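Removed: one protein chain of the complex. Kept in place: all other protein chains.
A and B label the chains in the order they appear, each numbered from 1.
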């Protein structure tokens, strides 16, 4: 790794220095594991004690704070950290292999410039792949799928027929896009498959985690709007619209026909029932369950989900519940006695 | 798409018409996105307002209702909708490719008539594939697996050795059937693997979602009975029996040695503990947790799962919990005062 001065880094992120600007760093590490020559990063107060023990040469912080490392002070230290990681390491490099002869590529598929298509990848009939895409082994691009430019499709990810994928989309290993929605008409006790004739649209700059599953719509589209990031094993149901710049943490489940606004953040294992509308900027805590519409800006928690502060008060009271029951019985007895005495 | 009159469609589904029977439709759409020439569908009261704004030429309903579209009235409108979607679009067509030379097919495998076996699909030793099966790229059919006729195995689905799959079974992308059950004997602090020598049996007309995981039994069988539909990322544990015509919504988890009756419906992210028996026709709400036997016909909700109406009453009371605690304290004080005065 090439060495950079703290001054160089501060300039790169628009930050200021508290300490020797000539200190050099060549790599990034956590506060705990950092060694001289590393720059590290502090944001969570839980780790404040490490500021005084870290062996890092420098630490990115939001304000002056006591540390045995030089400080790089930035308005948005996590953003500065990201910029420095990108500067020092860059994003994953993909081998420039071109189009493998061991891939399976339909004659009717159209493939853009500078694409890497690996052994055992499948590009089906009439699929269109934009420029600079990298498609890893075992990935399956179904018939009539459209892929924008600069996409990365990791090993064994599957995109079913007719889905439309934007540019700079990253789809991780074993993810499924466009499999049939869970739609059946039950007649005389038998569940009959409703052809899922809709598609999935994934807009630009979306990232989809490993083994995530985005169902195609029965009719029309399931949409994941631009800039949204989806974690591993997230389920998105048929006909659902996930707005722009949402964060869906691993193992979230969203049923069908749901509408999510923009900048919605759903915590791990949260679940959203079908046919509801979640407003913009809504935050939902991990493991919460929602089954009603939610207006913009709400912060929710719990099963059923309520205002997060209210749920926290309920959580604080729950341990008292058996004791409360006992006290109510005592009160009833005492009151009966008083009433009797009075009567 | 070929055009059909409303009269034709009504005849097809055994319904009646309210409006002009000569109206023609060529496609199906949601009420919101429908255009002239579309037929649409109304069932959820939440969308009643759209009946008056939809641009659809016709709408499938269960009874006369005000709408600016012609009505196709059917006893079971969702079933009629399904029949019309099948009539107009049919189910997914699979390219008739025959058996690819780029597939890996054991010499000892037996393959029925009219099968499509794609590039990079694996058919292992002694596997038997029925007639008219379509096996997509990257799918793995393990040694000694039996597949009935008319099955569709989507890309990268995996079926481990010796499992038995019925006819007309659909297995979506990245699903795993027959991987080892989670079975270990812990001896002196070390977890020792118990060979999982059982199998998985998937009966006729089952559909299994993307990335779903059905463990093989330690001994004997894990069974998914005929007509059951399993969503994406559903986990079924070793030795469990899922009865006929069940609906397991995405992200449901069922532990090992569970018995489910027929027509059981489990909501999204519901979990069933091991070694219990769930009766026929049981319905379990999303995110519920069950750890006790359940008799036939129960409708359950919550963690722990109780009668759904009871759970809803509890949910209605939970927000009062902090206030209840406060009131109990007040009551205690007031009562103590009364007792003192009395004493």
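Here is the rule we use: a residue touches a chain if its C-beta (ideal position, glycine included) is under 8 Å from a C-beta of that chain, and two chains touch if they have at least 3 such contacts.
As the structure is a computational prediction, the values presented were derived from the model and not from experiment.
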Message: With the missing chain put back, one of B:65, B:86, B:99 or B:219 would touch it. Which one?
response: B:219
Task: Could you tell me which of A:51, A:133, A:185 or A:249 touches the chain that is not displayed?
output: A:249
Statement: Only one of B:14, B:36 or B:304 touches the unshown chain, namely B:304
Field: Selected from B:132, B:228 or B:269 as touching the chain missing from the view
entry: B:269
Contact set of chain B toward the excluded chain (per top definition): 104, 120, 122, 125, 138, 140, 143, 156, 158, 160-161, 174-176, 179-180, 182, 184-187, 189-195, 197, 211, 213, 215, 218-220, 233, 235, 237, 239, 251, 253, 255, 269, 271, 273, 275, 289, 291, 303-304, 306, 310, 313-314, 316-318, 320-321, 324, 327-328, 331, 334-335, 338, 341
- request: Determine and list the chain A residues touching the chain excluded from the picture.
  value: 28-30, 33, 44, 46, 76, 78-79, 81-82, 85-86, 89-92, 95, 102, 118-120, 136-138, 154-156, 170, 172-174, 207, 209-211, 227, 229, 231-233, 245, 247, 249-251, 263, 268-269, 286-287, 303, 315, 318-319, 321-322, 324-325, 328, 331-332, 335, 338-339, 342
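Everything that follows uses one rule, which is that only the chains that are shown with their structure count from here on.
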- line: Distance in whole angstrom between the CA centres of chain A and chain B is 25
